[in-house]
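Removed: one protein chain of the complex. Kept in place: all other protein chains.
Letters A, B and C name the chains as they come in the text, with residue numbers starting at 1 for each one.
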Amino acid sequence: MSVGMHLVVSGFSLGSFYALVALGFALIFGVTHAFNLAHGELIILSGYLAYFLWRGLEVHPLATLPLTVALMPVFALALAQLLKLVREPFPMNSLVVTFGVALVVEQALLSAFSADYRLIQPAAPALMQVPALGLALTETQVTLLVLSLLATGIVHLWLTRTFSGKALRATIQNREAARLVGINLGRMRTSAFAVGGLLIGLAGPLYGQTLYLYPAGGLEATLIAVTLTIFAGVGRIPTLLLGGWLLGLAESWAALALGANWRELVSALLLVLLLILRPEGLKIRTEG
Amino acid sequence: MCPPPPEAPRLEIQDLTVTLRGRPVVQGLSLSVPPAALTLLTGPNGAGKSTVLRTVAGLMTPAAGRILLDGEPIEHLPVWERVARGLVLVPEGMEVFPEMSVQENLEIGAYVRRQDLARRLEEVYRLFPDLAERRELPAGVLSGGQQRMVTLGRGLMSGAEVLLFDEPFLGLSPRFVKWFRQVFLTLCSRGFTLVVASQLETHLLLPEAAAAGFLEQGRLRKAGSGPELLADPELAEFFHTVPA
Amino acid sequence: MRQGGRHGWLLGLAAVLLLAGAGSGKAAVQELALGEINPLTGALAKHGLEIHQGIALAVEEVNARGGLAGRRVKLLSRDDQSRPEIALNQAQDLITRERVVGLVGGYVDTLVGPISEMAAKHQVPYVASASLQAALTRKRHNPYFFRISNLEGILSPVCRLVGEVLRPQQVALIYMATPGSLEFAEGVEERLTRQGIRIPVKEKFRPGAPDFSMALLKVRMTGCEVLISGGFYPDNLLLTRQLREQRLQLQALLAPWGAAYPSFIAELGELSEGVLGTCAWTPGVTWPGTEKDSQAFITAFEARFQQSPTTTAMHGYASARVLLTALERALARSPAPTGEQVVKELRTLDLTLPLGRVRFDAHGDPLDYHHVVVQIQGGRLVPVYPPERAQARVMVPLPAGRK
Partner (left out) sequence: MRLSPRAAAVFLLAGLAGWPLLGRWPVGETVLGLACFYGALAVAWNLYALTGAISLGHSAFFGLGAYGSALLGYHLGWSPALTVPVGAGVAVCYAGLWCLGFARLRGVYLGLATLAAVEIPRVIIDNWNSLTLGSQGLVGLPPLPRVPLGPLTLALGTDTRAQYFLLLALLAVSLLVHHAALTSRFGWAWRALRENETAAGLVGVPGWRHRSLALLLSAALTGVLGAIYAHILGILEPPLVFTLHLSALPLVFSIFGGRYHLLGPALGALLLYPVDQLLLRPWLPTGHAAVYGVMVILAILFFPRGVAAWLERRGAGGGEPGPKTASTGGGREAGAPADPDPPGAPGGPPCLEIRGVSKRFGRRLVLKEIQLTVQTGEVLAVLGPNGSGKTTLFNLISGVLKPTAGRILLFGTDITGWPAHRIVHRGLARTSQIPQPFPEMTVLENVAMGLMFGSPGVPRLEAALPRARELLELVGLTPQAHLPAGELPFADLQRLEVARALATGPRVLLLDEMAAGLGPQEVIQAARLIRLLKRQGLTLMLNDHLLTLTARVSDRLAALDQGELLAVGRPEEVLGHPAVRAAYLGEREENSDVSAAP
């Protein structure tokens, strides 16, 4: 496999990973304006659930997904219930409340699962070869690419093709008008948290399979999610994946060309420059 | 009180009081809205017209009083249930979903009643050919008048038969005003019940209004049919005066 | 506002806490207060908790045999949340309010450094459990600061193994943006270059980096035979997995910090096979002559914590033993020894612990700190270097992934 191909594969899989981590946050933030700093902790929790299921039952790592995807919405909805109690100014206060929630969850994870680092191993470490393109992918990379495309695609289709999805977008764009056409904002909020929880359930096992799980690891995940969501522009699911890829490619390129010690500088400069040039994130600018 | 209309009223407001931060903005207001006709609420600024409509639609909670839709009380219902029962408010201003296409904006209007959406969409496009041409455009790039059409079309898409309009003429040029008036009359003739709150261009609507109310400082000062109010000498100043 | 009544209790609670805190400063006269500061939560919690266990065990042993000069030792454990300024706070609180006779614990120089400064300021002896940065003892003379580990004990076996046994032409070096790891990388580079080994890949990462694939690509492109990683435990988990996933062919992967833990094997399974690490001690790798003590420690540790001790726990245990011994000797001379008197005992201490012999030089650095290179063979940690302590030969090359 050529160096260029290596770069592309790593960049895209890293970017896909970023996007998967960010999806749930982006959805919840877009609809409810809740700045959920406990997002990363929930992903870690989901990862731990998958880890112990995988260890206990010795199943394929991906076989844990149904459980985490089913369970995480419960936690997300519990968070939604807590956030219902938060009063104005909501965005600021939700930020501080979820900061507290993050502390509590981290501590709970520490007590429940100890401070040890946990890894979920992919089932088959075999490389998947695509000789025609000169490609060789690890299972983790394939999983990340496929699942991020799938998740982004499904969420995008849901938002653009179904009534409930359109209602959710309508709520993001104009809450008052959404109420007036008969959209139940409470239900939108619930479905945003539920679907966000679903996506967190999806991201957790992959987080454990790509990185490692430990109680304090949530901060990293939250940072990725916040960065990408704002970078891509609030409420835009496809650009989230594009933004993730762009960031992943830039970081991989920097690590290859300049050295690993410069990668954070490159991604920071990229973010800052793009924000300065397109002050509303990556979104496609509308006229007028 | 106005004489009871021949048919049972679609919408009845009984002794409605609404307060905002402890101050009453609507006080003891009662009004009957006849079916398949135009009802006009008018009066100077701050009289409480918008508040009445917003309370009927469910955006505000009344401090006292009842709101009956087809004889059933609805004042305790949330907005979406009122929409489901066929009552929808078309708000003041250009309240569109700016990044959704015109078509999506209209479709979302049918959120609570999705059966034969295609037919209603067809009707709305027939009513607003301008929108049909621009169905793929994001609603945010349309002109003000076109955005108003989207808002109105969205209200029609809900399948509601009782439509409340809050200051529909605000910011529209005379050409659009006349055109919208024509749309209102068409709708009434098709069986829709319209309640319009407006202090603009009342001389255009009053002659057509089956019922009308003149509000001042949160109270209903005059009620009657549109032409009656238009003829009322006490209101002549309000309706006819031109700047001296 | 009516809400006032409902919320007053919160402020009341805070006030009660403040008052209670104000009253809790008195230590019982008979007890000796010993302060411990470790990262018990946050990014470094795993190792902090291990050190804490070792220290707790040492203190419990002393109390079980009647304390020091008849006085019970009360261990005050504090969490620095893996953040230096909190470590500073805790040190100050332990010293000025709790009046501890000495400080112990600490993982990573970033956290140890501020504690050592505070110890010097208040003339309280501090024995660090895990600290490497040369500058902490060499750049600034701190008579109250001692540590039981140093870099030389790790550098020497690593570089000698590479130069004498593996003998590659090219080595790739990955290290972290922390003082200890940086000094390690510089030491390795200097010594290996002197032996004529080229280092074409030298990559610095931030601890917790999510992706090593580009560095691994460079290793592949340059054809380095050996990869030395100065990363920490989690970094090495990730590095090893990515290396194996990408089927990188290597003679050896040498990761001083990380590989020598049973949990490393447990988490990585087959992927860990053949990875080289170093440790000063681990169950089965003990200093000659201390086998009995080691076994006693392992038994006691397992009985107390229901898990096997790690090399990090042993560092905690050893540091506490050192400080407690010096305290005991100082108490023998004076019923209320000053920090200076304890320091004098520390300076002249010569103790053999399961970790090995402990003596300090004039800077407070250990004179006899030696790591053993271990390799994961058949799912076990097997010492392979230096020859006098080896139980097996170094297995090369590194098996390339499963199957």
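FYI, contacts are C-beta pairs under 8 Å (C-beta built on N, C-alpha and C of every residue); 3 or more make two chains touch, one makes a residue touch a chain.
Small disclaimer: the values here were computed from a predicted structure and weren't measured.
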item: Displayed partners of the chain not shown (whole complex); value: A, B, C
item: Absent-chain contact - pick from A:8, A:21, A:62 or A:101; value: A:101
item: Chain not shown: contacting residue from C:55, C:68 or C:88; value: C:88
item: Touch residues of subunit C, complete complex, unshown partner; value: 1, 3-4, 6-7, 10-11, 14, 17-18, 20-22, 24, 40-41, 76-79, 81, 83-86, 88-90, 92-93, 96-97, 109-110, 113-114, 117, 121, 133, 135-136, 139-140, 176-179, 181-183, 204
item: Missing-chain contacts mapped onto subunit A; value: 82, 85-89, 92-93, 95-97, 99-104, 106-108, 110-111, 219, 223, 226-227, 230-231, 234, 261-262, 264-265, 267-269, 271-272, 275-276, 279-281, 285, 287-288
item: Where the unshown chain meets subunit B, residue by residue; value: 20-21, 43-46, 141, 143-146, 167, 170-176, 178, 199-200, 237-244
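Quick note on the criterion: only the chains that are shown with their structure count from here on.
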item: Most central chain, judged by mean C-alpha position against the global CA mean; value: A
item: Rounded Å distance between subunit A and subunit B, as computed from the means of their C-alpha atoms; value: 43
item: Separation of subunit B from subunit C, taking each centre as the mean of its C-alpha atoms, in whole Å; value: 74
item: Centre-to-centre distance between subunit C and subunit A (centres being mean Cα positions), rounded to whole Å; value: 34
item: Subunit C residues counted as touching two or more neighbouring chains; value: none
item: Sites on subunit B at which at least two other chains make contact; value: none
item: Touch list for subunit A against partner subunit B, complex; value: 163, 166-167, 169-170, 173-174, 176-184, 286-288
item: Subunit B - residues contacting subunit A, complex; value: 57, 59, 78-80, 82-84, 88-91, 95-100, 104, 107-109, 111-112, 114, 138, 140-141, 151, 154, 158
item: For the subunit C and subunit A complex, residues of the former touching the latter; value: 41-43, 45-46, 48-49, 82, 177, 203-206, 208-215, 217-218, 221, 233-234, 237-238, 241, 244-247, 263, 267-269, 271, 401-403
